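Our next item is chain A:
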Amino acid sequence: MTLALILLSVLILGSAAVAIALRNLIHSALLFVGCWAGIAAFYLWAGAEFVAFAQVLIYVGAVSMVVLFAVLLTRQGNELEPVKDDSFNRFIRALIAGGSVAGVLLGAILGTPMDVNTASPAPTMTVRELGARLMGPHAAALLIVGVLLTVALLGAVVLAAVDRSDQPEDAP
Partner candidate 1 sequence: MLGSGIIKGLAVTAKNFVGSYFVPERMVTEQYPEDRPKLPENYRSFPLLVSETAEDPMGTLRCVACQICEKECPPQCIYIEKSKDKKPDATGKMQLYPVVFAIDTSVCMSCGLCAELCPFDSIKMDQVFEVAATNRFAGLLLNREQLAKSNAYYHSIRPVEAAEVDARLAADRQAAEAKAKAAAAAKAAAAAAKAAAPAAQPAPAPVAEAPKPPSPAA
Partner candidate 2 sequence: MSQLQLCLVLSSFLFCIGLIGAMARSNTILVLLGVELMLNAANINFIAFWRYGPDHAAGTGILFVLFSIAIAASEAAVGLALVIAVYRHQKNIRLQEANRLKG
């Protein structure tokens, strides 16, 4: 089990790191897809089946499409991103920031004694239970998320829509 976790970690962290470093945006987007798929695999490993499928459905199926669409629409796919003068400085600064955050987090994680419930096999949660909880105690949150998603969708459409008033009515 631990071995699987380590392998998954390598997959996730490796693809994420390479994706961040690559200059070809399409490649990084596809690597991000790999990273998300790895995270979904981690959820499966942890026994959260439903979340894993939701992760794949939403990240691999939808977010990645939107990202690729945005990359293509902004025509970044065919040429490499130009390296600007200030990017090295920013990279150093980011590295310092990231490193220090990592250090603090690692220290906290390793320094904290944890009361671990190592129930083996992994616990399961059926869809029915999940649904009951979502519609029961968390109904308000579900509703808000629904409204949020709708608003976000409409907002995205409004933001991205071209002002087509100069287009003929029969063209589309």
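Basis for inclusion: all candidates are chains of the complex that A comes from, given by their letters.
Remarks
Note that in this section a residue touches a chain if its C-beta (ideal position, glycine included) is under 8 Å from a C-beta of that chain, and two chains touch if they have at least 3 such contacts; residues count from 1.
Here the structure is a predicted model, which is why all the values come from computation and not from measurement.
Comparing candidates 1 or 2 against chain A, the one that touches it in this complex is 2. Per the touch definition, chain A reaches candidate 2 in the complex via residues 1-2, 5-6, 8-9, 12-13, 16-17, 19-20, 25, 28-29, 32, 35-36, 39, 42-43, 46-48, 50-51, 54-55, 58-59, 62-63, 66-67, 69-71, 73-74, 76, 81, 84, 86-87, 90-91, 93-95, 97-99, 101-102, 105-106, 109-110, 114-119, 122-123, 125, 129-130, 133-134, 138, 141, 145, 148-149, 151-153, 155-160, 162.
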